[in-house]
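Let me begin by presenting the structure, written as structure tokens, before commenting on it.
Omission of a single protein chain aside, the complex is shown with its protein chains in their original locations.
Up next, chain A:
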Amino acid sequence: MKHSKDPFEAAIEEEQEESPPESPAGGGDDEEGRHEIEQAPEESERDVGVRRQPKKFKSSVAVAEGKNKDEDEEEEEENMEAELTKYPTTADPAKMAKMQVILSQFTEDQMSRYESFRRSAFQKGNMRKLLQGVTGSQKISMPVIIVNCGIAKMFVGELVETARVVMGERNDSGPIRPCHIRESYRRLKLEGKVPKRSVPRLFH
């Protein structure tokens, strides 16, 4: 079942024939992609390399699904293929070819993990509730929700990846434990990736 008709692969093949529209962040994204790859732990290096490029796929699906129906279901295969064909990863056909090569060499394990990475997203409805609670206002515009979902997902990525690095340093294995996440969070704070509260949280 390695190179079977996975919706991702099928969609990517179809995309390569289409001429890509101007993708605004295509150029900037590549550099960040490579930069991130160097920092990733060894065992998931290829995963990260693959991940950083095609994040654009995921967003189109997330946006489409969020708009059409706010569902928990992640097996929206028809939706996925349709949306994926419209929005290629980047305007660069060489990039897409590279992606295709990498994807075709994935093991089942890697493909399943990649699939989860692409399909997972925060639900817009829940995010809206959270934002309404925080701001106290009823109307939260859609772009704000979308941006928050995207930022939060990337933050989770940073947390989990740093936690894996921590585990590697401690020679731990198995599922990630809360102590790893706490250490990862501490490190992210030191790097300045976590917004600091202007008023310190008392009695936390």
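We adopt the following convention: a residue touches a chain if its C-beta (ideal position, glycine included) is under 8 Å from a C-beta of that chain, and two chains touch if they have at least 3 such contacts; residues count from 1.
One rule holds for everything that comes next: contacts and distances are computed from a predicted model.
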item	value
Choices "S-type anion channel SLAH1", "DNA-directed RNA polymerase III subunit RPC3", "Mitochondrial import receptor subunit TOM40 homolog" or "Transcription initiation factor TFIID subunit 13" - which one is the UniProt name of the chain not shown	"Transcription initiation factor TFIID subunit 13"
Chain A, residues in touch with the chain not shown (by the definition above)	21, 23-25, 28-29, 32, 36, 44, 47, 52, 55-56, 59-60, 63-64, 67, 72, 74, 86-87, 113-123, 126-127, 129-137, 140-144, 146-148, 150-157, 159-161, 163-164, 174-178, 181-182, 185, 192-199, 201-204
